[in-house]
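The chains shown are only part of the set, and none of them has been moved.
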Amino acid sequence: MEAKRSLLAIFLLLSFLSISTATPTRKTRTRNPCKSMVFYFHDIIYNGHNAKNATSAIVGSPQWGNKTILTGKNHFGDLVVFDDPITLDNNLHSKPVGRAQGFYIYDKKDIFTAWLGFSFVFNSTQNKGSINFAGADPLMNKTRDISVIGGTGDFFMARGVATLMTDAFEGEVYFRLRTDINLYECW
Amino acid sequence: MEAKRSLLAIFLLLSFLSISTATPTRKTRTRNPCKSMVFYFHDIIYNGHNAKNATSAIVGSPQWGNKTILTGKNHFGDLVVFDDPITLDNNLHSKPVGRAQGFYIYDKKDIFTAWLGFSFVFNSTQNKGSINFAGADPLMNKTRDISVIGGTGDFFMARGVATLMTDAFEGEVYFRLRTDINLYECW
(Lines give C-alpha, C1' and ligand atoms only; values in the text may rest on other atoms or scores of the structure.)
Protein backbone atom coordinates (compact mmCIF):
# COMPACT_ATOMS: atom_id res chain seq x y z
CA MET A 1 0.00 0.00 0.00
CA GLU A 2 2.72 2.39 0.95
CA ALA A 3 4.72 1.20 -2.05
CA LYS A 4 1.81 2.01 -4.34
CA ARG A 5 1.46 5.50 -2.96
CA SER A 6 5.16 6.22 -3.37
CA LEU A 7 4.96 4.80 -6.87
CA LEU A 8 2.28 7.34 -7.69
CA ALA A 9 4.40 10.11 -6.22
CA ILE A 10 7.32 9.06 -8.36
CA PHE A 11 5.26 8.92 -11.53
CA LEU A 12 4.02 12.41 -10.86
CA LEU A 13 7.58 13.54 -10.36
CA LEU A 14 8.67 11.84 -13.56
CA SER A 15 5.88 13.49 -15.50
CA PHE A 16 6.89 16.85 -14.17
CA LEU A 17 10.54 16.22 -14.99
CA SER A 18 9.63 15.04 -18.44
CA ILE A 19 7.67 18.21 -19.10
CA SER A 20 10.47 20.41 -17.87
CA THR A 21 13.05 18.76 -20.14
CA ALA A 22 10.72 19.22 -23.13
CA THR A 23 10.59 23.00 -22.71
CA PRO A 24 12.13 24.71 -25.76
CA THR A 25 15.85 25.46 -25.29
CA ARG A 26 15.01 29.12 -25.52
CA LYS A 27 13.37 29.11 -22.11
CA THR A 28 16.34 27.53 -20.39
CA ARG A 29 18.84 30.00 -21.85
CA THR A 30 20.54 32.11 -19.32
CA ARG A 31 21.78 35.63 -19.84
CA ASN A 32 24.81 34.95 -17.69
CA PRO A 33 27.87 35.24 -19.91
CA CYS A 34 30.01 32.10 -20.24
CA LYS A 35 33.05 34.32 -20.75
CA SER A 36 33.73 38.03 -20.09
CA MET A 37 36.75 40.03 -21.19
CA VAL A 38 37.79 43.68 -21.34
CA PHE A 39 40.15 45.11 -23.95
CA TYR A 40 41.14 48.50 -25.30
CA PHE A 41 42.03 49.30 -28.87
CA HIS A 42 43.69 52.36 -30.28
CA ASP A 43 43.04 54.01 -33.63
CA ILE A 44 45.37 56.58 -35.19
CA ILE A 45 43.96 57.77 -38.49
CA TYR A 46 46.20 58.78 -41.38
CA ASN A 47 45.99 62.54 -41.99
CA GLY A 48 48.70 63.04 -44.59
CA HIS A 49 51.45 63.72 -42.04
CA ASN A 50 51.55 60.67 -39.76
CA ALA A 51 52.28 57.77 -42.11
CA LYS A 52 54.60 56.16 -39.60
CA ASN A 53 52.25 56.06 -36.62
CA ALA A 54 48.91 55.79 -38.36
CA THR A 55 47.03 52.52 -37.80
CA SER A 56 44.10 53.35 -40.07
CA ALA A 57 43.33 55.21 -43.28
CA ILE A 58 40.36 56.62 -45.15
CA VAL A 59 39.87 54.47 -48.26
CA GLY A 60 36.42 55.56 -49.37
CA SER A 61 34.62 58.89 -49.18
CA PRO A 62 31.62 60.59 -50.73
CA GLN A 63 31.91 63.02 -53.62
CA TRP A 64 32.58 65.91 -51.24
CA GLY A 65 35.24 64.11 -49.21
CA ASN A 66 38.89 63.16 -49.54
CA LYS A 67 41.39 60.62 -48.20
CA THR A 68 43.25 62.67 -45.59
CA ILE A 69 40.62 64.70 -43.76
CA LEU A 70 37.43 63.25 -42.31
CA THR A 71 34.66 65.00 -44.18
CA GLY A 72 31.94 67.38 -42.98
CA LYS A 73 28.39 66.27 -42.17
CA ASN A 74 29.67 64.13 -39.31
CA HIS A 75 32.04 62.29 -41.65
CA PHE A 76 29.06 60.73 -43.46
CA GLY A 77 30.35 58.33 -46.08
CA ASP A 78 33.95 58.05 -44.89
CA LEU A 79 35.15 54.46 -44.95
CA VAL A 80 38.16 53.71 -42.76
CA VAL A 81 40.31 50.56 -42.76
CA PHE A 82 42.17 49.80 -39.54
CA ASP A 83 44.78 47.58 -37.96
CA ASP A 84 44.79 48.77 -34.35
CA PRO A 85 46.74 47.42 -31.39
CA ILE A 86 44.68 45.77 -28.63
CA THR A 87 45.86 46.30 -25.06
CA LEU A 88 44.70 45.08 -21.68
CA ASP A 89 44.75 48.55 -20.18
CA ASN A 90 44.14 52.03 -21.58
CA ASN A 91 47.80 52.74 -22.36
CA LEU A 92 48.59 52.99 -26.08
CA HIS A 93 52.15 51.90 -25.31
CA SER A 94 51.30 48.73 -23.38
CA LYS A 95 52.36 45.48 -25.00
CA PRO A 96 49.58 44.57 -27.49
CA VAL A 97 47.83 41.22 -27.01
CA GLY A 98 46.45 41.28 -30.53
CA ARG A 99 45.17 43.47 -33.34
CA ALA A 100 41.73 44.84 -34.08
CA GLN A 101 41.40 44.59 -37.87
CA GLY A 102 38.60 45.59 -40.20
CA PHE A 103 36.68 48.70 -41.16
CA TYR A 104 34.23 51.31 -40.01
CA ILE A 105 31.97 53.57 -42.04
CA TYR A 106 30.52 56.82 -40.79
CA ASP A 107 26.93 56.49 -41.91
CA LYS A 108 24.81 59.38 -40.66
CA LYS A 109 24.75 63.01 -41.73
CA ASP A 110 23.33 64.67 -38.63
CA ILE A 111 25.22 62.90 -35.83
CA PHE A 112 28.37 60.77 -35.42
CA THR A 113 27.43 57.17 -36.06
CA ALA A 114 29.40 54.34 -37.62
CA TRP A 115 28.94 50.77 -38.78
CA LEU A 116 31.67 48.32 -37.83
CA GLY A 117 32.87 45.04 -39.31
CA PHE A 118 36.08 43.79 -37.72
CA SER A 119 37.93 41.08 -35.83
CA PHE A 120 40.06 40.83 -32.75
CA VAL A 121 43.01 38.69 -33.84
CA PHE A 122 44.89 37.32 -30.85
CA ASN A 123 48.37 35.93 -30.83
CA SER A 124 49.48 36.10 -27.23
CA THR A 125 50.45 33.47 -24.71
CA GLN A 126 47.00 33.87 -23.20
CA ASN A 127 44.85 33.73 -26.32
CA LYS A 128 45.06 32.43 -29.85
CA GLY A 129 42.27 32.78 -32.37
CA SER A 130 39.86 35.48 -33.40
CA ILE A 131 36.56 37.08 -32.44
CA ASN A 132 34.41 38.57 -35.20
CA PHE A 133 32.16 41.58 -34.68
CA ALA A 134 29.50 43.49 -36.61
CA GLY A 135 27.04 46.21 -35.75
CA ALA A 136 26.00 49.81 -35.46
CA ASP A 137 28.04 52.16 -33.30
CA PRO A 138 26.12 55.34 -32.36
CA LEU A 139 29.24 57.10 -31.14
CA MET A 140 27.55 59.79 -29.10
CA ASN A 141 26.01 57.25 -26.72
CA LYS A 142 28.12 56.47 -23.68
CA THR A 143 27.83 52.73 -24.31
CA ARG A 144 27.00 50.98 -27.60
CA ASP A 145 26.28 47.29 -28.11
CA ILE A 146 27.44 45.39 -31.18
CA SER A 147 27.25 41.66 -31.93
CA VAL A 148 29.91 39.00 -31.60
CA ILE A 149 28.99 37.05 -34.73
CA GLY A 150 31.54 34.24 -34.50
CA GLY A 151 34.96 33.15 -33.40
CA THR A 152 37.82 30.78 -34.13
CA GLY A 153 40.61 29.10 -32.15
CA ASP A 154 40.18 29.77 -28.44
CA PHE A 155 36.90 31.47 -29.32
CA PHE A 156 35.57 28.68 -31.52
CA MET A 157 31.92 29.34 -32.47
CA ALA A 158 31.57 32.17 -29.96
CA ARG A 159 28.52 34.41 -29.94
CA GLY A 160 27.73 37.33 -27.71
CA VAL A 161 27.53 41.07 -27.28
CA ALA A 162 30.35 43.62 -27.05
CA THR A 163 29.80 46.95 -25.34
CA LEU A 164 31.91 49.79 -26.75
CA MET A 165 32.84 52.90 -24.78
CA THR A 166 34.89 55.81 -26.12
CA ASP A 167 37.68 55.98 -23.58
CA ALA A 168 39.57 58.84 -25.24
CA PHE A 169 39.18 61.03 -28.27
CA GLU A 170 41.89 63.45 -29.37
CA GLY A 171 41.01 65.77 -32.21
CA GLU A 172 40.22 63.77 -35.30
CA VAL A 173 43.37 61.67 -35.21
CA TYR A 174 43.29 59.36 -32.18
CA PHE A 175 40.58 57.50 -30.37
CA ARG A 176 40.58 54.65 -27.89
CA LEU A 177 37.68 52.26 -27.42
CA ARG A 178 37.08 50.18 -24.35
CA THR A 179 35.44 46.92 -25.39
CA ASP A 180 33.61 44.77 -22.85
CA ILE A 181 33.02 41.41 -24.48
CA ASN A 182 30.40 39.10 -23.05
CA LEU A 183 30.04 35.73 -24.71
CA TYR A 184 26.77 33.86 -24.19
CA GLU A 185 27.62 30.94 -26.43
CA CYS A 186 30.89 29.15 -25.68
CA TRP A 187 31.88 25.76 -27.11
CA MET B 1 7.35 -8.24 -4.63
CA GLU B 2 5.12 -5.59 -6.12
CA ALA B 3 7.55 -2.94 -5.00
CA LYS B 4 10.34 -4.65 -6.92
CA ARG B 5 8.31 -4.80 -10.09
CA SER B 6 7.44 -1.13 -9.89
CA LEU B 7 11.07 -0.40 -9.20
CA LEU B 8 11.96 -2.09 -12.49
CA ALA B 9 9.31 -0.11 -14.33
CA ILE B 10 10.68 3.11 -12.91
CA PHE B 11 14.23 2.26 -13.88
CA LEU B 12 13.12 1.54 -17.42
CA LEU B 13 11.34 4.87 -17.47
CA LEU B 14 14.40 6.63 -16.12
CA SER B 15 16.61 5.05 -18.76
CA PHE B 16 14.23 6.16 -21.47
CA LEU B 17 14.07 9.66 -20.07
CA SER B 18 17.82 9.80 -19.82
CA ILE B 19 18.21 8.82 -23.46
CA SER B 20 15.67 11.37 -24.61
CA THR B 21 17.47 14.20 -22.82
CA ALA B 22 20.73 13.19 -24.49
CA THR B 23 19.42 13.69 -28.03
CA PRO B 24 21.44 16.42 -29.78
CA THR B 25 19.71 19.81 -29.62
CA ARG B 26 19.79 19.93 -33.39
CA LYS B 27 17.05 17.31 -33.71
CA THR B 28 14.66 19.21 -31.50
CA ARG B 29 15.03 22.49 -33.40
CA THR B 30 11.91 23.79 -34.98
CA ARG B 31 11.68 26.01 -38.02
CA ASN B 32 8.84 27.96 -36.47
CA PRO B 33 10.05 31.52 -35.93
CA CYS B 34 10.07 32.73 -32.34
CA LYS B 35 9.46 36.28 -33.61
CA SER B 36 8.25 37.70 -36.94
CA MET B 37 8.25 41.33 -38.01
CA VAL B 38 7.71 43.31 -41.22
CA PHE B 39 9.41 46.62 -41.95
CA TYR B 40 10.07 48.86 -44.93
CA PHE B 41 13.14 50.96 -45.52
CA HIS B 42 13.69 53.72 -48.01
CA ASP B 43 16.91 54.59 -49.83
CA ILE B 44 17.46 57.87 -51.65
CA ILE B 45 20.88 57.90 -53.24
CA TYR B 46 22.91 61.08 -53.62
CA ASN B 47 23.16 62.09 -57.31
CA GLY B 48 24.82 65.48 -57.04
CA HIS B 49 21.55 67.41 -56.88
CA ASN B 50 19.65 66.03 -53.88
CA ALA B 51 21.98 66.60 -50.94
CA LYS B 52 19.09 67.54 -48.69
CA ASN B 53 16.92 64.47 -49.21
CA ALA B 54 19.56 61.85 -49.93
CA THR B 55 19.89 59.09 -47.33
CA SER B 56 22.82 57.31 -49.00
CA ALA B 57 25.91 58.07 -51.05
CA ILE B 58 28.39 56.29 -53.30
CA VAL B 59 31.71 56.21 -51.42
CA GLY B 60 33.64 53.67 -53.46
CA SER B 61 33.63 52.86 -57.16
CA PRO B 62 35.79 51.03 -59.68
CA GLN B 63 38.21 52.83 -61.97
CA TRP B 64 35.46 53.49 -64.52
CA GLY B 65 32.95 54.82 -62.00
CA ASN B 66 32.32 58.01 -60.05
CA LYS B 67 30.60 59.22 -56.88
CA THR B 68 27.38 60.69 -58.27
CA ILE B 69 26.17 58.28 -60.93
CA LEU B 70 25.83 54.52 -60.42
CA THR B 71 28.23 53.02 -62.92
CA GLY B 72 27.61 50.81 -65.97
CA LYS B 73 27.97 47.02 -65.91
CA ASN B 74 25.09 46.76 -63.44
CA HIS B 75 26.84 49.13 -61.03
CA PHE B 76 29.57 46.54 -60.41
CA GLY B 77 31.94 47.88 -57.80
CA ASP B 78 29.82 50.73 -56.48
CA LEU B 79 29.90 50.88 -52.69
CA VAL B 80 27.03 52.79 -51.08
CA VAL B 81 26.73 53.91 -47.44
CA PHE B 82 23.22 54.44 -46.14
CA ASP B 83 21.18 55.75 -43.24
CA ASP B 84 17.63 54.99 -44.32
CA PRO B 85 14.38 55.52 -42.40
CA ILE B 86 12.51 52.36 -41.37
CA THR B 87 8.71 52.52 -41.48
CA LEU B 88 5.94 50.11 -40.58
CA ASP B 89 4.14 50.63 -43.89
CA ASN B 90 5.29 51.43 -47.40
CA ASN B 91 4.95 55.21 -47.06
CA LEU B 92 8.23 57.12 -47.12
CA HIS B 93 6.61 59.84 -45.05
CA SER B 94 5.31 57.63 -42.23
CA LYS B 95 6.89 58.20 -38.84
CA PRO B 96 10.14 56.19 -38.80
CA VAL B 97 10.52 53.55 -36.08
CA GLY B 98 14.27 53.35 -36.60
CA ARG B 99 17.09 53.63 -39.10
CA ALA B 100 18.64 51.07 -41.42
CA GLN B 101 22.37 51.84 -41.33
CA GLY B 102 25.29 50.25 -43.13
CA PHE B 103 26.42 49.61 -46.68
CA TYR B 104 25.76 47.71 -49.87
CA ILE B 105 28.12 46.86 -52.71
CA TYR B 106 27.01 46.03 -56.21
CA ASP B 107 29.14 42.99 -56.94
CA LYS B 108 28.25 41.44 -60.30
CA LYS B 109 28.92 42.68 -63.82
CA ASP B 110 26.18 40.88 -65.75
CA ILE B 111 23.17 41.30 -63.47
CA PHE B 112 22.10 43.49 -60.52
CA THR B 113 23.35 41.86 -57.34
CA ALA B 114 24.55 43.38 -54.10
CA TRP B 115 26.14 42.37 -50.81
CA LEU B 116 24.72 43.91 -47.68
CA GLY B 117 26.12 44.59 -44.24
CA PHE B 118 23.81 46.70 -42.09
CA SER B 119 21.76 47.11 -38.93
CA PHE B 120 18.24 48.06 -38.03
CA VAL B 121 18.64 50.52 -35.16
CA PHE B 122 15.40 50.97 -33.27
CA ASN B 123 14.51 53.78 -30.95
CA SER B 124 10.75 53.74 -30.73
CA THR B 125 8.34 53.17 -27.89
CA GLN B 126 7.86 49.65 -29.23
CA ASN B 127 11.46 48.59 -29.77
CA LYS B 128 14.89 49.51 -28.50
CA GLY B 129 18.05 47.83 -29.68
CA SER B 130 19.46 46.65 -32.99
CA ILE B 131 19.31 43.77 -35.44
CA ASN B 132 22.42 43.03 -37.52
CA PHE B 133 22.25 41.62 -41.04
CA ALA B 134 24.66 40.27 -43.66
CA GLY B 135 24.26 38.49 -46.95
CA ALA B 136 23.92 38.41 -50.69
CA ASP B 137 21.04 40.25 -52.33
CA PRO B 138 20.38 39.07 -55.91
CA LEU B 139 18.15 42.03 -56.67
CA MET B 140 16.40 40.59 -59.71
CA ASN B 141 14.83 37.78 -57.68
CA LYS B 142 11.41 38.60 -56.28
CA THR B 143 12.47 37.51 -52.79
CA ARG B 144 16.00 37.25 -51.40
CA ASP B 145 17.08 35.79 -48.08
CA ILE B 146 19.86 37.25 -45.97
CA SER B 147 21.02 36.31 -42.46
CA VAL B 148 20.21 37.93 -39.15
CA ILE B 149 23.67 37.53 -37.59
CA GLY B 150 23.00 39.02 -34.18
CA GLY B 151 21.11 41.54 -32.15
CA THR B 152 21.22 43.74 -29.07
CA GLY B 153 18.72 45.24 -26.62
CA ASP B 154 15.22 43.91 -27.32
CA PHE B 155 16.81 41.63 -29.90
CA PHE B 156 19.58 40.33 -27.65
CA MET B 157 21.46 37.45 -29.34
CA ALA B 158 18.88 37.13 -32.12
CA ARG B 159 19.51 34.94 -35.14
CA GLY B 160 17.30 34.31 -38.12
CA VAL B 161 16.56 35.01 -41.75
CA ALA B 162 15.29 38.20 -43.38
CA THR B 163 13.47 38.09 -46.70
CA LEU B 164 13.93 41.19 -48.84
CA MET B 165 11.48 42.29 -51.52
CA THR B 166 11.88 45.36 -53.74
CA ASP B 167 8.65 47.18 -53.07
CA ALA B 168 9.41 50.17 -55.31
CA PHE B 169 12.20 51.31 -57.58
CA GLU B 170 12.21 54.77 -59.12
CA GLY B 171 14.94 55.48 -61.64
CA GLU B 172 18.31 55.12 -60.00
CA VAL B 173 17.54 57.41 -57.09
CA TYR B 174 14.91 55.81 -54.86
CA PHE B 175 14.14 52.27 -53.81
CA ARG B 176 12.08 50.78 -51.04
CA LEU B 177 12.69 47.35 -49.58
CA ARG B 178 10.13 45.30 -47.70
CA THR B 179 11.92 43.25 -45.05
CA ASP B 180 10.23 40.22 -43.48
CA ILE B 181 12.30 39.28 -40.46
CA ASN B 182 11.90 35.83 -38.97
CA LEU B 183 13.93 35.09 -35.87
CA TYR B 184 14.57 31.45 -35.00
CA GLU B 185 16.76 32.12 -31.99
CA CYS B 186 15.31 34.39 -29.34
CA TRP B 187 16.71 34.83 -25.83
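Before moving on, here are some points about what is shown:
Read from first to last, the chains carry the letters A and B; within each, the first residue is number 1.
FYI, contacts are C-beta pairs under 8 Å (C-beta built on N, C-alpha and C of every residue); 3 or more make two chains touch, one makes a residue touch a chain.
Model, not experiment: these values are computed from the prediction.
Number of identical chains making up the complete complex in this structure, 2 of which are shown: 3.
Everything that follows uses one rule, which is that only the chains that are shown with their structure count from here on.
The rotation relating subunit A to subunit B, fitted on Cα atoms, comes to 120°, given as a multiple of 5.
Centres computed as Cα averages put subunit A at a distance of 19 Å from subunit B. Considering their complex, residues 2-3, 6, 10, 13-14, 17, 20-21, 25, 28, 30, 34, 46, 48, 57-60, 66-68, 79, 81-83, 99, 101-103, 117-119, 121, 129-130, 132, 134, 149-153, 156-157, 185-187 of subunit B touch subunit A. Across the complex, subunit A meets subunit B through its residues 3-4, 7, 10, 14, 17-18, 21, 24-26, 29, 31, 59-63, 65, 76-79, 105-109, 113, 115, 117, 134-136, 138, 145-149, 159-161, 184-185.
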